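Worksheet for the structure shown next.
Only a single protein chain was left out; the remaining protein chains are all shown in position.
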Amino acid sequence: MASEVTFRVQRFDPKTDREPRFKEYRVRNEPGMTVLDGLLQIKAETDPTLSFRRSCRSGICGSCAVRINGSSRPCCNAQINDNIVGGRLLVEPLANFDIIKDLVVNLDAFWGKIRQVHPWNESGEFRHTGKALMEVTADDLSEIRKTEGCIFCASCHSDCEALRSNRDFVGPAAIVRAYRFMHDPRDRLGNKRLDELKARTGIGVWLCAICGNCGESCPKLIPTNECIASFKNSWFSENKAPDGLKTTAENLEKMGRVYELDEFALRMREKLGLPPLTPNNAPKLEPILKKKGVAK
Amino acid sequence: MKRYALFTGCTVPAQMQNYEVSALKVAGKLGIELVYPEGFTCCGFPYEAKDTFKQKTISIRNLAVAEEAGLEVVTLCSTCGSTLSKANHLFRTDRKYRGKLGDALGEIGMEYRGTTRIRHFTRMLYEDVGVERIRSLVVRPFKGVKLAADYGCHYVKPAAVFDGFDDYRRPHTLDDLIEATGASSVDFKDKMACCGAALLAVDEKTSVNMTKYKLDNIRASGAEGMVTQCPFCGIMYDVYQNTIGEYNLPVLYLPQLLGVAFGIDPKELGFKINQVKATNLLKKVGA
Partner (left out) sequence: MTVFTHDVVIVGAGLAGMRAAIEASRQGADVAIVSKLHPVRSHSVAAQGGINAVINPEDTIKDHEFDTVKGSDYLGDQDRIEVLIAEAPMNIYELEHMGAAFSMVGEGEALAQRHFEGRLGTIDQRPFGGQNFPRTCFIQDRTGQALLHTMYENLLRQGVMVYEEYYTTRLVVKDGVVGGVVALDQRTGELHLFRAKAVLLATGGYGRVFSVTSNAMDVTGDGMAMAFREGVPLEDMEFVQFHPTGLYPTGILVTEGARGEGAYIVNGKGERFMSRYAAGKMELAPRDVVARAIQTEIEEGRGVKGRPYVDLDLRHLGCAKIQERLPQIRELGINFAAVDCLTQPLPIRPTAHYSMGGVPTDVNGASTLKGLFAAGECSCISVHGANRLGGNSLLETVVFGRRAGMAAAAFVKGTALPEVPAGVLETEKKRIGALLDARGPESVPRIREELQTVMFDKVGIYRTEGPMKEALAKARELKKRYKDIHLSGGSLVFNTELIEALELQSLLEVAEVIALCAINRTESRGSHFRRDFPKRDDQNWLKHTLARRKGDDIVLDYKPVAITKYPPQERKY
């Protein structure tokens, strides 16, 4: 049953390499083996100089995320057989970070961003007596549960399209963490945490390009995009949205469309023989949009 | 004759009529009728930042319109497709949301039962027409032409709402359709990179950097043209291309490519609207 598979692994030693290079290894592949098992086999039997992070091997410590065939994820719960493309398996370090060595990247920026959102229960005190402080509803808890499972693997940052072009972006993981505390009724920092996020990260959450990658990479199925949208909602309600987005939303309110069907467009449509459209859709949406307040 | 409700969204009818007209022409050629139900509005996407719940309500309202008309929805814009599918998925799987959305719709005197099906135009072609049938209709093969497929993020993401269609990490359906015309769909670095359109109104610099990243990678692949299926990608790669650099990379919407391959006169396919002229590319196939 055992077969062989080629691991193509990115290597980089800052002392000797100017650029990352690739090295190929043959790995004995038995059913059930994970990509981490493959790397461990390489390190034990073929090339002890290969460096990578790993600890729990059970998908919970978040150490071992790498890019497998271009997509980021912890490698200890990735089956080799599910990840062979064209007879081989490509392993690269997480993207959007500087490489320290081989598959080990410098995560300082990642942790720094997590720290920026004050990821703690701000009103928490060290009280040793009494009873549970927590007076939560099931709804509060379900919001916390949605996000507290993050294992800080940084896969989402690695796959983030916005981060690739702008490393200042606070990134999805910190936003997820902020969300977790925003929905904790014990916490009193609330909006201040939002403001911090804004003040310290320029335009923070607005820099998300809505590419959807983070939600797909997350091994813990955290609804990252929902968290991001929820922050945007809060800021919109405080009139703190970027002007461009305010205009778009206003257009929608005014015309039921984002782009006006102006003279030019209408003429073009006619010339091309396209069916006529109602220029103003606002009346259809008015009853929905005029409702006050942000619903949950 | 198969009928679908065409959900044009906002961008296509106002700015990317080339996409719309070519889709209608190609559909006609394939014996497909695309109807425009009265009642569709914006899919709601731009409102996600302001009020996610209202955004979902807008989406569901559109789906209710289609349900009423008894038609399956086909979108040209990937973002419309993903936005509507997300709302639909939520409505179908989350009881809490379903109740709230139902109430909101009830307040405006409408009802949705959750039966509407939404697909992207490309997906409809792939699934209902099929690559083989499309290949068989090609009269101007793009033999030897190297094209770069641009899927756009929302064609396949979030994967959970597309019930297993294509592989969001390494999709192939657009490539398959491109290759049905005889062209070869080239591989390039970070093929699924995002165009950055969503950031245009927020931070133009980052947005344009993202566009540039992909254009550079495509140029490095030696592709002679790019095939897209999302009007936002179209804005970035076609409309903005000249402000970013000299790429001279024509950007075609998939139905434009198919239309030419099917022998339709390019004039009828709205090529006038394409900013980067595809003249040389079209010449190669004798159009």
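Residue numbering begins at 1 within each chain, and the chains themselves are lettered A and B in the order written.
Here, a contact is a pair of C-beta atoms (placed from the backbone, for glycine too) under 8 Å apart; a residue touches a chain by one contact, two chains touch by 3 or more.
Being a predicted model, the structure only gives us computed values, none of them experimental.
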Option from A:E135, A:D243 or A:E263 whose C-beta touches the chain left out: A:E135
Residues of chain A in contact with the chain not shown: 13-16, 31-32, 34, 37, 43-45, 48-49, 51-63, 76-79, 81, 100-102, 104, 106-107, 111, 115, 118-121, 124-139, 141-142, 144-145, 148-149, 151-152, 181, 184, 186-187
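Please note the rule applied: only the chains that are shown with their structure count from here on.
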Centroid distance [mean C-alpha coordinates] between chain B and chain A, Å: 24
Residues on chain B engaged by chain A in the complex (per definition of touch): 8, 10-11, 13-15, 17, 20-21, 24, 36, 38-39, 41-42, 44, 46-54, 57-58, 61, 82, 100, 104, 107-108, 153-154, 157-159, 168-170, 190, 193-194, 196-203, 205-207, 209-210, 213, 270, 273
Contact footprint of chain B on chain A as seen in their complex: 69-71, 85, 161-162, 164-166, 169, 203, 206-213, 215-216, 225-226, 229-230, 232-233, 236-237, 241-245, 247-249, 251-252, 256-262, 265, 268-269, 272-275, 277-278, 281, 284-285, 287-289, 291, 294-296
